[in-house]
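Excluded from the complex is one protein chain; the other protein chains are retained at their positions.
Naming follows writing order (A, B and C), and every chain is counted from residue 1.
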């Protein structure tokens, strides 16, 4: 029997579009008991919200999120608004007994995140944070290889997320499209936006991070603010790098920037173990590079695995070997797993609690960059 | 004003799935006057057809294609059945005044194709053949670069389509999933299945082909037939290669096989001109490699263009720079262009007539392999 | 006990330099009984020859090759002059009882080659042709993998050699640096210059070639001739492609051109067998790509083997793992193997007789391009 899962979405930006697409597609490709229904879209700008509803087939429009979460016909709320609004909405949703799917990072900082975790756990509502890159099949497959112990003892983990879209000095900050440059809305710059992804994957693949030493930089110190029309100081980190020690004794190296000319959205990671290594990058997301030291010596080499076979994670639901998936499929997979979690009672990760761990690392990174000292993850 | 375009689909195999997905998604990403409505799915197996209808939201099920094309509420018929059925259905559709979207290759041979062209042209119905790879953005972008003359005089074109899925001798032929190995259903092997794609792209990018010399091989001579249960001779070409001369004086080299161990679906092409060269492959479909001889000498090199920017073909409708599209998007683009063609009156290519030109090259290739002589394209 | 092997070199062009370097370096890296001594350099231009002798340490200079091969203190003659001079010199050397190391292709055609073979075999002198690419370690290693049967039954072999240095129409033909464009000196264009390398490797790795169908083109029909100062017809093939059948039942595809913009000296080959595939290219010559179908299914992928370990062919004599060799090392290896052949009595390949087989394929290719018919290799 098919059960509807009524979705109320807050926000219709880039992520609203990515999530809506995921809800609409999941049932064409994955058999799940629960099936998402696009019940309501909520945004302050009613006209824009209506246009979005028309495009994506939302049944209704709300302009006040409190009204939407009060509706009985909403089962789950998807929070796709800037980071500074996550906490208040999420706690209200929990109190209203709604399931919550929240964009990452979980909040402005771990104090907020902790409050959110407590609220959802007290309410007992299903909750998840959209660290979607876990569900790129090649990344999920990396997790499987690591979990079955094929790499042996881990020595190194390194990741970076390189972009180049904010180099121009006349790019403004703030407002609808550029809230990520406004520290009040975003909380931080690349740390919360990009490194948070790297950290989420790292913890998932390689376990907890104990302590960090970090460095941040704001290359362009002032930008015109879209909301005030004035040139204002830039409060975010344009770039951030940190070293860390993992709980398993391995060394970590992370870097993120929006000033690496030539890289659009190059998220890469590499993990080196005693018996093998893996690496991946988002620009060629269907490939996983794998070095297996167990191969006979003279014919050892990095294997480029095109992760598109029917027995690779999620792939049996799509096309045939050799045919690529794209960015958006990671969201479809995350919805499929969330729905399956409802069915089995085994919550889909990352939950709010999982995402809080990532937030704690982000906080430690920013604190270390400020203090110039090695900082324990709280 | 939005206008529904009622689709009746015949067949629910791999291509039925790819096309259904395209019809369902196009209006979320492309603004078009006509909007596809999944009106009916037609297949002999009613139960399987119903399941497909449930998954994809088809409103009704038919088991007799003649009945379906007789329905007034069907505007366009999508032919997704084996090649030996294309002609009869297409001609009947044309006579019934239906638009037709037909899977490739257009037919078993160019005689059939010619009949089909005459039928649609006489009926004046919109018609298109699903050579989807033209709409991979990197391929479309290659076309733009060539059309504006950036490569100069062309010297060489080479393409291949390499797979490895039929090497096992115990793989049977025939039946639902394996009709491509049955010469009666498919007409030919890799020539119609894979080389046809290479030829379609080649003609589109580099113009007509004058003559060919070819070689085919059937490595596994007998296979169990799924429909008869008996071991029967294999009638298809397992591999085919040919040399050709293009109308513009350039030389062509084409190869296709299902016996190239290590390649899942590696479709590649390269074109070399006086002032530059381009190459592409389906395994990394977001990338276009471009060599520009106009660059200053010491810093010349093949550029790997990640074709994911807003000003690349089709990309403005999707995500943000650096985020990959996949295989299925080519079909969405083809539907979007077909719908736009209805709007503007400028038919979307490749039409039946365009696809017939590709078929004529296929016929010449097979004839040359048979005769051992250079053969003119008819 | 060390034995000198006195070398007399004829010609001091690009190949004279490559060979001289090989003779000078071999004893620093390889322990061999025979050690080359640079006894004499021979060229018509005495001043230039003397300069070359000074640079490379040749003990003496000759301007008449007949005089040099008459000298008692010359053991082996290295023929580094244009193709049209190979036959006469080689036969004279054989008659004088000298060992011969001859540049490739062996001669203008296989009739000449046959005479040369008969001469050296009658004289019983050691003889070798400089198809140096066999001794790039990654290529030698490919041979070892194939010889131990790891690829299983072979289905496909493809190779090309792409350059772009003759596209400019104002490039002249003929004379010292450009004799390769003069049909009288070279005999053919890319067929003897580049495809001959591809064919030599192919026969070595995959066995004999039975028959071919070929196509050639001369894109620039006339060029100024350096020796006459007049614009003259171009007699060479600028580009050549051919299909073939190997004796083992596999299909072959070869192409060569000097009009592939963006490629400097891109010699590539790929071989596909039932159980595995290999590919290599000269622009990244330390790497061998290897697909092993025996790997567990989900982690199969093309391995990029950096052929620089001590247990890879020839590498134990050089540096440490990860450190690249270059183009010139192939010549050092060929000399080392030639010297070892003298020691063991097992002649180093390719001998004149081996090179004649390659020449026969070249002849068949050119004949087929002329006749437009499939042509048996003589």
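Remarks
As a convention for this text, a residue touches a chain if its C-beta (ideal position, glycine included) is under 8 Å from a C-beta of that chain, and two chains touch if they have at least 3 such contacts.
Because the structure is a prediction, the values reported are computed rather than measured.
When you scan A:35, A:51, A:71 or A:245 for touch with the missing chain, the hit is A:245.
Only one residue from C:70, C:168 or C:323 touches the chain missing from this view: C:323. From the options A:83, A:173, A:277 or A:308, the residue with contact to the unseen chain in the full assembly is A:277. Remark: the omitted chain is touched by one listed residue; of C:44, C:67, C:122 or C:283 this is C:283. Checked against the full complex, the candidates C:6, C:308, C:359 or C:375 give a single residue touching the omitted chain, namely C:308. Within subunit B, the residues in touch with the undisplayed chain are 141, 145, 288-290, 292, 295, 297-306, 309, 311-312. Within the entire complex, the positions of subunit A that touch the omitted partner chain are 151, 155-156, 158, 162, 164, 167, 213-215, 217, 219, 239, 241-243, 245, 251, 253, 255, 257, 259-263, 272-277, 291, 293, 302, 372-374. Hidden from this view is one chain, which touches subunit C at 14, 18, 20-21, 24-25, 27-28, 55-56, 163, 165, 263-266, 282-287, 306, 308-309, 319-329.
Keep this in mind: only the chains that are shown with their structure count from here on.
For the pair subunit B and subunit C, the distance between mean C-alpha positions equals 42 Å.
Each chain gets a centre from the mean of its Cα atoms; for subunit A and subunit C, those two points are 55 Å apart.
Subunit A and subunit B have centres, each the mean of its CA atoms, that are 36 Å apart.
Chain contacts: subunit C has residues 300, 302 touching two or more partner chains.
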